[in-house]
Each structure stands twice: as C-alpha cells, then as structure tokens.
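Data first, discussion second: the structure below is written as structure tokens.
The complex is shown incomplete by one protein chain, all other protein chains being positioned as in the whole.
Chain IDs A, B and C follow the sequence of writing; residue 1 opens each chain.
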C-alpha cells in the first residue's frame, strides 16, 4: 500500500477525493489537510459533508492537519485539491521535499516541465517526470486538465488519428464545477450564465498541450485551433458539450472508431470498463442519465452528424477532477515512477 | 380597427396571442377558435390559462368557435397557432377564402410563394403577397420563422452587410418552446436534452430563405452555410445561443455596428424601442434577466469575441412566436396590404 | 430460488422493480409483463430505460409478455406495478389462480381481507393471508401503502407506544411520484403545486389501517385522527414532510426513542441497516442528501421540537413503492407463507 494524503480535503473536490480514496485497493489514505481553522479536529467534525454518497466512516477519525509541507512527512504521494493561489508555491515545495503530487489545481498545468495528463490520451507525457527529476527535484508534480478540457479531449481522442482541425466547442456546464458555494441559486435557477472565468482559455490552451508530442525533453503543442464558448446551466453534475471538428471521415466511419476504441492500458483500479462510450439513441448523452456510467469515469459521446458535429458529456467532479488525479496516480504507480 | 381572430387559441402560443392582442390599438380580437371539444364554451371556460400574466378578462366572454373556415366570416386577418398537421390545409383554405393569415406554424414557411418574414430583416419579402394574389388567391399567407431561427437571424442582421459565412450555432433552448406539456419534468430537471426534433434543419434552411434576395418573383436563398446543434435546458422562457460567424471585421467594429443599429421602420405598436440590444457586461445576456427587454421583443447580444463568437438571446414565445406574427401583421397593415 | 414476475414492467415503478430484482438473492426474475404493444419484444427493446442506474443487462433478453393470468404460469409470486384501473380485477384473478401478489397498486389496499403492510410497522397483519385462504382463494394479495403514507408511518412507528393523537402532516413530494410523464416541466419548475389527487385521503385512511389491531379475523383501525395537506415541489426523488403529533413525551425522550429503535426482524435482503435514522443536524433530513441512505430503504427523521413537530423524509420510489413491495415479499417468504 502507498501512503497518500489529500490537500484541501474539506472542499468540494477534496470531499470527492476522500470518497474515492476511502476504500482504494492501492492507496492508504493517511493524511487530510485543510486550513488553520480545521486543523486539529477530526475529519468528521471538520467537514460539512455535502456529497450525496454517504460519509465514509473509515476516514472520520483522521485528525486534520494544517496544509503545509511539514504535515506530509512519511507520505509517498499527495492529491491536491488546493485553490490555485495556494497551490503554486505549496505544490512546488512538496515536490521539492521528495513527494509526488497529483494535482487538480490549475497552477502548474502549463509549466514546461510538468506533465498535463489524461491516461487514455497522453500517458507518454509522464516522461516529463524524469525531466523534473533531472532538474534536481526529489519528488514531482503531475497535473490533470480542467474538467471541461478532459471531457473534450477524451471525446476527441478515439478519432484523433483521422487528423483534427478547426475545433469549436460550446459547453453546457454543471454547477458543481464552481464548488459548493460557487453559484448562487438566484443566479442560475431558470437561467443560463454564458460566461465562466478563464474556462475558454483553459480549453483552448490545455487541449493543445495534452495532444502535443513529447520529444523526450519537452512538449510540442498540437497545431490545430480550438475555439470555445463556455456556459453554465442548471445541472448538478455533468458537463455537456457540442463539438464541431474538421475530420476527414464520415459520421459512420467515426462511429466505428468509437465502437472499436479501447484504452491503451488495463488493470488500473479506477479505470472504467469503457473510457469512451458511444450512445446510439438520438437524444443522448444526457447528464442526469449518463454521468454515472463507469462510476463517473466514462465519457459518453453521441449524435455524430455531418459537420462533423457531435455531443460529448462526462462527470465533471469525478472524471473531470478527483477521479482524473487518482487515475493519473494509478498510472504513475503502474509505470513504477513511485 | 381591423377584425382579427386567433386559430388554436387555447394552446401555449394561442394564449400568448390572446394576451398580446387583448389591448391592441389596431386589432379588434373578435374570434377565438379551438378544437371541437372547446367550441361553444366561453373562452374563460375553455382555456386552462397558464401564463404568468393575468388572464385578460376582456376576452373571457368570447364564445370559442370550431377551427374551420366558416367560423372566420367577417374577419380581415387571422393569427395561426395551429399545429403543423392542421395548418397545412386550413391556412391555405382560409387564404383562398380571402382572409390574410399570419402564421406561426411551420407548414408553409418554405413554400415558394409564401414570405417568411422578420420585419427588421427582410420586409421586402412581403412582395410575395402580390405573387400569391397574382396566382388567383384572394387572401394570403405570411409566416414567421421558427423561434430559434428568429433569435439568430435578428442577431446576425446588424452585421450582415459585413459579409457572413460559415455560421455555427449551439442553442440552449427554453422548455416553453415545446408547449405547456411538451417536456416532462422528470426528463429535463437537472439535465440537458441534446436534441430537438427538426430544429437544426429549421435553423439551417429558414435562415437562408430569410436572408435571401427577393427578385420580384421569388426568393434566391443566401449562400453561406449554417450548422446548428440544438439543445434543451431547464429554463422556462428565453433561447440562448452561442454563434460563430466568419465576418470580415474585428469585435470592436461589430460592437459599433450593434450600437449604431436601428430598425428600418418605426411606429409599429409591437415594435420595441431597440430591436437588438448590445449588452456590455461580461456575463450577459442571460435568459431570466434579459428576456423581457422590450416587452419580450428585443433580442440581446453580448460577449462579442475574436472568432468571431458571440451570444444571442431572445424570448421564444414572444419575439420567437406570437409577437413575431403580430409584428408581421402590423407591418402588413402599415404597408397597406390590408 | 423463488420464481417471480413484474406486472407493468416498463413504467416508472416497474423499472424500479426490475432494477432492484435483477440481482436479488432469493428471487429469480423470470417474467416481465406489459401492454399488448410491448408483448413479444425483448425487455431491452420494449423499455425506454429512464432510471439513473444503468440498465440491468441480465434482464435485457427476457421476452415481455402481455399482462394476463396465462402469462404467469409457473411463477410463485408476482410484483404488481399496474395502474389501479387494471389492478382491481387482474390482481384478484391472479391470486385466485394460486399466485401470491405483492402489489404497489392502490386497488385492494383498503379491502377487508387484504393486508396493507409495512414490515417494520405491522407484520402481524399478514395473518389476513390465512383469512384470504380460508375464503377459498389459492393465492393471496398483500399490498403496501401509498408512498407518502409509508414515509409517515415509518417515522411515527418508533414513538407509537407513547400514544399518538391529532396527527397533522404537510408534505413536499417529489415529481417521480407521478411517474415519468406525470408532471410537465412547465407546470412545476419554479413552482409548488398544492394539490395531489386523492393523496390526502390515502394518507388519512391508510395510516389508520396500518396502525390498527389485527384480532385474528379483521383489522380494527387506529383511532387517532390524521389531517394531511399534500403538495408537489421541484424535487426528483424523496418525499419530505412536516409532521405534528400530540404525544406524551418531550423532544429529548422522543430522540432517545429513535436512537434506540431497531426493526423487529433481521436478515431480509432488502432491509437497511437502519429502518429509521435520526439525523441530529439542524437542517436535515434533505431529500437530495439523504434519500439514498440504506440504498433508499431508510426513512430519515430530524428537527424534533416542542409541539411535537418534526421532519420525515424517505425515497418515494424505493422505500415508498418498489422496495416496499419487495421487502413485503421477503417477509412473506421468511414467514413461510410461500
């Protein structure tokens, strides 16, 4: 068993990490950190549990530590659900102190030496871990993309070898992406908010890094263009998106690509049976009906039409956040980086 | 005063017609028709009023007629909120009988001789009324486009002279577009339904007719392409859409176009102060906050960005349906077709 | 293994039965019935699966039968999700044909010889099975109460020995209680509908039968009064209710009753660890956070205050419908009625 911790364990993504790690077969959840206010309390007392899955009682007696490097002694790996302003320095310090960091924060995603990884899409980018180590760091940082980027990149991946260009994407994103208190009910009920701060830039920049080539030293970004328009809708979980892509293939050929697709690895505990699922019904995927496929780790696609246009949907706090980091960690372990 | 009737007056769009016509300065609402079941009752008893505006008491004592040509004797003009399957034959018969028909039904929109009109966009298409008359018909049919098409065409119109091509549009459409009982709560709550039957085809085909040239005999459709992806979201009223367009201008130039835009006519009772309103805030338009601008007749646009990408939003049952037909009728009267 | 069938297997409650029975340790799901239109198809083709749990593939190849007695040959027990108008005659005929019927339909609930059972509350009422058999019937009918009645009766049961009188209950009921298509989105969104047909009468009458005494021949109804006010709110699953009861005890004494309460039996597969759970937080139970406790079979109570007032909440389509019938069937088997 590998000893792990969760940084920022009382927030929305932090709770999701704890829920997914409580019974993990490879990871022993030893340390939970939060702000000064919670430090010293048991996790049961510190957290205001708000997931619709029951509180994992096995974590209730863990004493919450303050989020700092000293609290993490003895850990092999930490999962970071820190806000970006805290993550920038802290994650670097933790990696320097010899601990592996799998981070959901945006701070280091675009760093030259830091891999931005979706296991099914660009596992070879983990080679940047060696680059980090060669630069004198004892541990390392591996990041996962923004939630909407992950869903789109997963959905494009099975048809990527056809050649992609001129991507347009309009998202209809769930409220949970903003955290428990991020969206006021009076702001979103009976409404659409056609703006999410920095989201369009993240989708545009992160996708090109993820789909770039690793040449042994650095990532050469992909060269197609991505143009995103991001919108919040009154949905609890699950980001839905309409995607246009110039691809040299017919809808039927692309459907075959999806049907034939399987992940390029197997045996990771958090890996779903199908990473990408093609739905054939005319009105799917839908977030409420499809977000829990593969325990929230499957991205669903459907309505592949001339254009090429199609719909993609995935669970934003599982496949798009905590589950993404955990799958990265499993890949790292399976590749013996730890 | 012009004597008018409403066909299909008990349904969702029919109620909206009645509400907007009850106090109209030019139109005297004389006849309300519905199915056999309601015929003979007073409108007050026949209708299950479900708008959030109060029932217009002045219409309560009108005796509902069965929807047929005989019931319409003495009327100058009727508004049609009929379902497409009934409208095809009935509207033709009514026009043949010498009555003007302003229809919200889809049946005749793409007919060669029937104008598909948004007053601000293509009032000159009303010339097809003469073509209809020349073909021996005593009355005529004028149609308005589908709700989502209207919002998009209104939003594109102020920048149309820049040259448009390669339109992509992803819609987030309100539930009211499907009628009072069209969407089950269990189907749409906490959900997005990424499919609306025939909607994408309507947006693609109707837009090219509306933006086409009338050469005195027929409409030559516009030649740019439109690719639509249509989705239902949990919003009561107001269709929001993300639009991409290839336009030879910068966002700032386009913003100026919107600021300088005004409708090419004035003095129509249902015409809003601003047909198209540019909102400068970073997160607008939003359906709940902006759908009632101009009493529901103003289309709002915002977030004009490189790409060119922008957001458009309009009230689907007012500007996109009943209000659209009424504004058409006002234009027809002002141009002395009646 | 006991061979079972589900009557009305394609509807909302029918799908829930299938989902809960697909992997049941005691029951072998052999027969699924539906209307003439679906008969002859595989269940996979006949059903429009709309639960947010994945479709149970093991049931996909069952050929759907028409709902009649002849289709049920060889079964020991059937679960009925029929509408009341069909259930009245069919359930009687099936019981006469020697098959046990566990019904969620309202048709026979108030029949003199038919037990209306919640296992935790009045298992001794199963004695009416013998009364049915003595009257010459080969099989028998056992019913479970209406969804809101079950939640209230479960919540009152742990404090029932204190003596209850003058019950008032105001419900806030989920949309799923009306079936998939029972409530239009336009009717309930941003709204409360303060009326549910026959619901108040069911809560008032069924509660007194359930809490009545079985004297070996018939049920003597309980003698306290129940006054219900029933309302629909925009919630997907989970009926919440505010209950007043005259009870001779303090809130603290009643909380102790709840903490000390356990079901009067054990070992039934569908039985939750806790049938009734007292929540101590000031703002619980809440349907979204608490409805899935005990896999939907636990009723939660909270906010016990002077008055006596408190809140109860339970999952209406699991504990309040399909799960209720299945738990009844398990009790029947454990008591050797089959």
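Observations, loosely collected:
Note that contacts are C-beta pairs under 8 Å (C-beta built on N, C-alpha and C of every residue); 3 or more make two chains touch, one makes a residue touch a chain.
Please read all numbers here as calculations on a predicted model, not as lab measurements.
In the entire assembly, the chain absent from the figure touches the shown chains A, B, C. Note on the undisplayed chain: of the listed residues C:46, C:289 or C:332, the one touching it is C:289. When the omitted chain is restored, the residue from C:51, C:86 or C:193 that touches it is C:193.
Check C:231, C:274 or C:335 against the missing chain and you find that the one touching it is C:231.
Touching residues on subunit A toward the chain that is not drawn are 12, 50, 175-176, 179-190, 234, 236. Residue-level contact of subunit C with the missing chain is found at 168, 170, 172, 189-195, 227, 229, 231, 233-236, 240, 242, 244, 282-289, 302-303, 307, 309, 311, 313. Listed by residue number, the positions of subunit B touching the unshown chain are 50, 52-54, 189-190, 288-289, 292-293.
The definition used in the following text is that only the chains that are shown with their structure count from here on.
Look at the contact of subunit A with subunit C and you find the same residues on each copy: over half of the numbers used there are shared.
Rounded to a multiple of 5, the C-alpha superposition of subunit A onto subunit B involves a rotation of 180 degrees. A comparison of C-alpha centroids places A closest to the centre of the full protein. With centres taken as mean Cα positions, subunit C sits 48 Å from subunit B.
Subunit A and subunit B have centres, each the mean of its CA atoms, that are 42 Å apart. Per-chain CA centroids place subunit A at a distance of 40 Å from subunit C.
Shared contact sites, meaning residues of subunit A that touch two or more other chains, fall at 189-190, 288-289.
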